[in-house]
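Selected chains only, in their assembly positions.
For clarity, chains are labelled A, B and C in written order, and residue numbers in each chain start from 1.
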């Protein structure tokens, strides 16, 4: 009965990539812990860049400074 | 001081249904644990079908296969 | 496929009360949104009083001040 929540920044994740994440995580739980896929949930949250902070800054600003 | 988070797939949940979920969960916490409703929070998240995985598949695909 | 997370302070919640919370929330989702109980998860977290803040204070200190 696992429940997995994946949070990533909202930057054009495609439905095909989401499908890969869902099947990849589920396979991992089956392989490592012998879980039943029928009761394995995966919920993906895409988070706007202005809502994600790292290094004390919104993600976009953080990247700008750390690339310069 | 309970905090309850309800995640459901985004499939046309109405404001009236949300109101019922909020009052139903709060009543349950008052009845079972004698909690104070004034400090009971309920947060509802609607999750797009492509962001919800079950059985290693996005929810829509999962339903299609299990109905056939 | 709902997922519900209930967080309450750790103050002697009994297994029987947890059973009531689980069945009560599940029944609510069946009744209001016609969800399938077999794919409805409820996860209960008990949180130590020192880990729960309200009004800018740990829960125990908050209660002491607001009872006096």
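Following the convention adopted for this analysis, a contact is a pair of C-beta atoms (placed from the backbone, for glycine too) under 8 Å apart; a residue touches a chain by one contact, two chains touch by 3 or more.
All figures in this text were calculated on a predicted structure; none of them were measured in a lab.
Novice: Of the full homomeric complex, 3 copies appear; what's the total?
Specialist: Shown in place are 3; the entire complex has 6 copies.
The rule we apply is simple: only the chains that are shown with their structure count from here on.
Novice: How is the touch graph of the chains shaped: line, ring, star, complete or other?
Specialist: complete
Novice: What's the call on chain B versus chain C, same or different interface residues, using the half cut on shared numbers?
Specialist: Answer same: the two copies use largely identical residue numbers here.
Novice: Only C-alpha atoms count here: how many degrees separate chain A from chain B in terms of the superposing rotation, rounded to the nearest 5?
Specialist: About 120 degrees of rotation relates the two copies.
Novice: How many angstrom lie between the centres of chain A and chain C, each centre taken as the mean Cα position?
Specialist: Chain A and chain C have C-alpha centres separated by 26 Å.
Novice: List the centre-to-centre spacing of chain A and chain B in whole Å, with centres computed as mean CA coordinates.
Specialist: Whole-Å distance between the two chain centres: 20.
Novice: Centroid of chain B to centroid of chain C, CA atoms only: how many Å?
Specialist: 14
Novice: Which chain A residues touch at least two other chains?
Specialist: As it turns out, chain A has residues touching two or more other chains at 41, 43.
Novice: Contact residues on chain A for chain C in the complex?
Specialist: Touching chain C from chain A are residues 1, 3, 39, 41, 43.
Novice: For chain A, which residues count as touching chain B in their complex?
Specialist: By the definition above, chain A touches chain B via 15, 18-19, 21-23, 25-27, 37-38, 40-46.
Novice: Considering only the defined contacts, which chain C positions touch chain B in the complex?
Specialist: Result: residues 1-9, 13, 17, 20-21, 24-25, 28-29, 31-33, 35, 39, 52, 54, 59 of chain C touch chain B.
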